[in-house]
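The complex is shown incomplete by one protein chain, all other protein chains being positioned as in the whole.
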Amino acid sequence: MVLAIQAKNLKIGYMDEEEQITWATRGVDLSVEEGESFCIVGESGCGKSTLASAIAGVLPPHALTMGKLYIFNQLVINESERNYNGIRGKVVSLIPQNPGTSLNPFLTIGDHFYYILRDVKGLSKSDSIKIAQEYLSKVGLGKDVLEKYPHKLSGGMQQRVLIAIALASEVKIIVADEPTSSIDANLRAQILNLLSKLVKEFKVTLLLVTHDLASASKICDRIAVMYAGKVIETGLTSSIISKPRHPYTRMLLDSVPLLGSKKSLNPLPGEPPSLVEDFTWCSFRDRCPFRIEQCSVEPPLIPVEDEPHLVRCWRFREVS
Amino acid sequence: MTLPSLYSRIMRRNLRRTRFKIGVALTTIIVILSIIAPLIAPYPSEGYGYVPANASERKLLPPSTQFPFGTDALGRDLFSRVLTGTRTAVIQAVSVILISLLVGMIIGVCAAYFKGLIEVTLNYFTELFMAVPSIVIALFLRLTIGQGLHVVIISLVIAWWAWYSRIAYVYAKSIVELEYVTLAKLSGLSALKIIPRHVIRNIFQALTVQAISDLGSALLEASAINFMGLGLPPGSPEWGVILYEAITERGIEAFLFSPWLVVFPGLFIFMTTLGFSLIADPLREDLDPRLRRRWKLWF
Amino acid sequence: MPVSLNYIFKRTMLSILVILGVIVFSYLLLMLTPGDPAVKWAGNPRGPGAVKAIELARVELGLDKPLYVQIANFIYNFLTGNLGLSIAYKIPVSQVVISGFTATLELILFTYLFSIPLGVWLGLYSAIKRGSRIDSFIQSLSIVLASTPTFWLGSLILLASNTFTGFLPYGRVSSKLVLSTGFTPITGFYLLDSLIQGNIPVFIDALVRIIPPALAISVYPIGVLARVTRTLIAEALLEDYVRAAVAWGIKRETIIRQFVLRSIIPPVIQISGLSFVYSLVDAMVVETVVFGREGLGSILLDSLHKADFRVTLALAVYLTAFYIIVNTLVDIVQATIDPRIRL
Partner (left out) sequence: MLEIQRGVIELNNEVIKLQDVTAGYKTVTGFKSILKRYQVVLKDINLTVSKGERVAIIGESGSGKSTLLKVIMGLLKPIKGEVYVYGKQIYKLPWRERVKIIRKIGYVPQDPYSALNPLLTVKHAISEPLEALGLKDEIIEQRVREAVKFVGLPQEVLNSTPDELSGGMRQRVLIVRALVAEPEILILDEPTSALDVSIQAQIINLLNDIYSKLKTTMITVTHDLAVAQYLADRAFILRNGSISEEGPIDQILSNPRSEYTRKLVLSYYVTSFKNNKSVGTE
C-alpha cells in the first residue's frame, strides 16, 4: 500500500502580535493509505483544522512548522520549510469549511471551474465548461448553475458545488474540512452520502475533518481522534466506536445525545488545556478518571494487540 | 479586556514601530510648542501680528541669525509668527474634531439605536450635511458674521460632524444587533444606560482612531480656509493666514522673491499633519484584529 | 449585471430630497444669520441707489409672503436656474457658476485620470511586497502625500518651475496664444476644446499649465488610495475564497487578478468618490490663489469681495448638488459591479 499522507512529529503553531506562540498541533504522527476514507475527529481547538490546512497547503503565513509531512512521498513540510509545488490542486484539493464564504462572490460558478481547470490542467474555456457540467451532474446539479453567482445558491447547493470543484481537477487526495458543520441535519445526511459515494467512485483518498463522531463513523474506514494538538487514538471505525481505548474517546461517545434512547450523558468536567504552554505530561491527565502516577509522562501511540489500532494511554486495557 | 488595559496594550504594541514613534515625537513637539510658544518666541508681540516700530528697516529680510525664518512684508519676525501659530493650529484641529466627534457620535448612535422615524430623519440630515463643503460655509459665515476663530471652527464642524455621524452609525448598527444589547434591553435597562455602556464603549476605539487620523485633515482644511482669507483676520498667528498675507500683499511675486514666506509656515502645517497621521496609521490596523497578523502574499 | 431599478429609484429619490434640503438649508442661512436678508441679497449696496436696490431685493425674495411660500419660490428659482443677476459680474448667477465649474472640473478630472491608477498601483505593489523595504517606503510615502498641504505644495511647484525652467504656469492658457490661433472655448474644458479644433499649440499650452496644479492636488487622492488599497488587499487576502482558491491550485496571478483585484473595485470607487469632493475644495484653493486660474475659486473670492450673496448661495447649492450626484452615481455604479448587492 502506498501512503498518501504521512506526518512525522508534525508541530504547527501560530505566533500572535505579542510574539506568543500557540501550538495548534503538538507532534502529530499520522499515516493515511491511498484510497481509504480517513477521518480526524476532535473538538474545537484540538488542531484538526490546522492539520487539514497543512495537508491542503493553505497554512496562513504566520504559522510556524516543525517536523515532517509527506504527501505521496513528496516532502511538503520539512521543519520550517514549506513547499507545495505540484501538490496544491494537482494532488490535493480542498472542500473548505464554510461554503458561503469559500466561493468568490464576484465570479460565476462556471468561472470558478474555468480558472481552476485552466491553471491546473491548461484547458480551454469550452473544455472546462464541459468538464464542469459533467461533475456538476455527478453532484446532482444542473448546468444552469454555471451561469449563477454563488450567493444565488442555497447552502446545500454551494456545498455540492464545492464537492464538484474538488473532484473536477482529478486529484488523488481530497481534504474535507467540516463539510457539514453549517448545514441542517437532513441535508447533512445527503451531503455525506454523496461525498462517500463519489469518493468510492473516483477512488480518491478522503481526509475528512469533523467534530461529529457520528457522521465520521458513517463514511470513514479509519478514524483518528485528536485532543489538545495530538492524535490520541487511531483505528478502524468500528473498533473506535464500539471499543474505544482512550478515556477521551470514550467520554466523547458517552457525551453524544442519541435520539430515542435517553441514556444519561456523562461528560468529564473541565476543558482542554491551554496550548500556549508546553507540557510533557499526558494532556488529558487533569480530566482523566483513570489517572495514575505514570500519566505525568505522556505515552507514545501504543499498538493494541491483533488490531490496527493505536492509542496514547498507559491504561488503555482498563478503559475498554 | 477592559478599556484601559486595551489602550495600554495598543500603546505597547505600537511603540515598537518607528513610524509611530516619529509621529508621537512630532506631535509632542507641536503640543509643547503650542503651550510655550509665546515664551520662547524672540519677538512675542510680533508673533501676535503687531507691526514693530522699526518695520521699514526690516521688511522682507531673508533668514539670518537674528530672524531665523526671515521677516514678512510688514517687517515682522516670521519665526515668532510661525511659532505662535502652533497654538492656533492645535486649537483649530482639536476643537473641530472634538466637537464634530461628539455631535456626530451622539446623532449616529441614536440613529442606529432608535429605529424607525428617528433613524430615517437623523440619517437624512447626516446625508445632507455630508454634502456641504466647508469652504462655502466659511464664505457664508464670513459674509454674515465676519472673521474670527469661531468662523473657522463653526464652518468646519458643520461640514465634519456628519462624517462622524455616518461612521458612528455604521459601527453602532452592527453593535445594536448583538445579543448583549438585546439582553440589556430585555432586563429593562433604559436607553440612557445602554447607549453609553454597550454601544458607545464598543465603538469608541474605532471612532478615536478615526478622529486622530482626521486631526491632520481638519488642520489642512482650516488653514486652507484661512489661506483663502475666509477665516481669521490678517495678522492672526495662523499658518494659513501668514501664507495668505504673503500672497495678497505682493501676489505671485511673494513666492518668487521671498520664498521663506511660503516655505516655513507650510512646513509647519505639513509636520503637524504628518505627526497626527503617523500616530493614527498603525492604530488603524489595530482595529481589525485579522490585519494585525503577519499577513502577506503567501501563495 | 443589471442592478434592480428599485435601488436606483430609491437612491435617486433620497438624493433629490437631500438636494431640496440643501436649498432650504441655505435659504434659512440667508434668513437667520445676522443682518437684513434683503440687504444681503442686494449685496450690501451703498450710495444713492441703495434704497431702491434693497426694495427690489425684497420683492425678488418675496419677504412679505409667508415663509413656506418664500421657500417654495426659492426652490423653484433654483431648479429653473433663475437666480437673478450676479452683483459682481452682472450676468445670470447660474451662468457664472457653470463657467467656473467647468474649469475646476477639468482640473480635477485631469488629476484623477492619473492619480486613481497610480494610487491603486502603489497600494497593490506595497501589499504584494508586504514586509519589505519597498512596502514600508510606499506606506510612508502615502502618509506623507496625504499630509501635504496642497496650496503649499502648489506654491513650491510654482517656485521650482520658475527657478528651474523659467516658465511660470500661471492661468489656464496663454492669452496671446488664444488670440493668435483664434481658439474659442466650446465646452469649457480647454484640453478637450483645443483637441476638437485641432489647435495643438493651445492644447500643449493648456496641458503644460494644468499639470502643476494637478500635481499639487493629486497628492491627497494618491496617498489615500495607496493606503486604502493596501488595506483592502490585505483584507481580501484573508478571505476564505482566496484560501480555497490556493488550495484548488489556481495560480497566483489569476488569484490576484480575478479574486483580489475584482473585490477591491467597488470600495476603491467609493473612496475615489469621497476624495473627489475633498479635492474640489483643494482645487478651489490651489487654482485661484496659487496658479491664478479662473474657476470656482476665483468666483468664490469675487463673491466674497463684492458681498455677492446670490453667487454664494448658488455655489453652496450647486456644489452640494454636484457632490450628491457624484456620490449617487458612485453608489449606483458600485451596486452594479458587485453581484452580491441586490437591494
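Letters A, B and C mark the chains in the order given here, with residues in each chain numbered from 1 onward.
The rule is simple: a contact is a pair of C-beta atoms (placed from the backbone, for glycine too) under 8 Å apart; a residue touches a chain by one contact, two chains touch by 3 or more.
Not measured: the values here are computed from a predicted model.
Student: Please pick, from A:79, A:134, A:201 or A:271, the residue that touches the omitted chain in the full complex.
Tutor: A:271
Student: If I consider the whole complex, including the chain that's not displayed, which of A:85, A:126 or A:186 touches that chain?
Tutor: The single option touching the absent chain is A:186.
Student: May I ask which residue of B:87, B:166 or B:198 touches the chain that does not appear here?
Tutor: Looking across B:87, B:166 or B:198, the contact with the absent chain belongs to B:198.
Student: Please pick, from A:211, A:291 or A:315, the residue that touches the omitted chain in the full complex.
Tutor: In the full complex, the listed residue that touches the missing chain is A:211.
Student: Touching the hidden chain in the full complex, which residues of chain A are there? Just list them.
Tutor: Counting over the whole complex, chain A touches the hidden chain at residues 43-44, 184-186, 188-189, 192-193, 211-215, 217-218, 237-238, 241-242, 251-252, 254-262, 264-269, 271.
Student: For chain B, which positions touch the chain that isn't shown here?
Tutor: Given the touch definition above, chain B has residues 1-3, 6, 178-180, 182-189, 197-198, 201-202 touching the missing chain.
The working rule: only the chains that are shown with their structure count from here on.
Student: In graph terms, with chains as vertices and touches as edges, which category applies: line, ring, star, complete, or other?
Tutor: Basically all the chains touch each other, so complete.
Student: Would you mind checking which chain's C-alpha centre is most distant from the centre of chain C?
Tutor: Greatest centre separation from chain C goes to chain A.
Student: Comparing the two chain pairs, does A-C have more C-beta contacts than B-C, or is it the other way round?
Tutor: Result: the pair with more contacts is B-C.
Student: For chain B, which residues are shared contacts with two or more other chains?
Tutor: Within chain B, residues 294-296, 298-299 contact more than one other chain.
Student: Identify all positions of chain C at which a residue touches two or more other chains, and write them in rising order.
Tutor: 246
Student: Report the residues of chain B in contact with chain C in the complex, numbered from low to high.
Tutor: Residues in contact with chain C: 19, 124-125, 127-128, 130-137, 139-145, 216-217, 220-221, 223-224, 227-230, 243-244, 247, 252, 255-256, 259, 262-263, 265-267, 269-270, 273-274, 276-278, 281, 284-285, 288, 290-291, 294-299.
Student: Can you tell me which positions in chain B touch chain A when the two form their complex?
Tutor: Residues 13, 292-296, 298-299 of chain B touch chain A in their complex.
Student: Which bits of chain A are touching chain B when the two form their complex?
Tutor: 15-18, 60-62, 88
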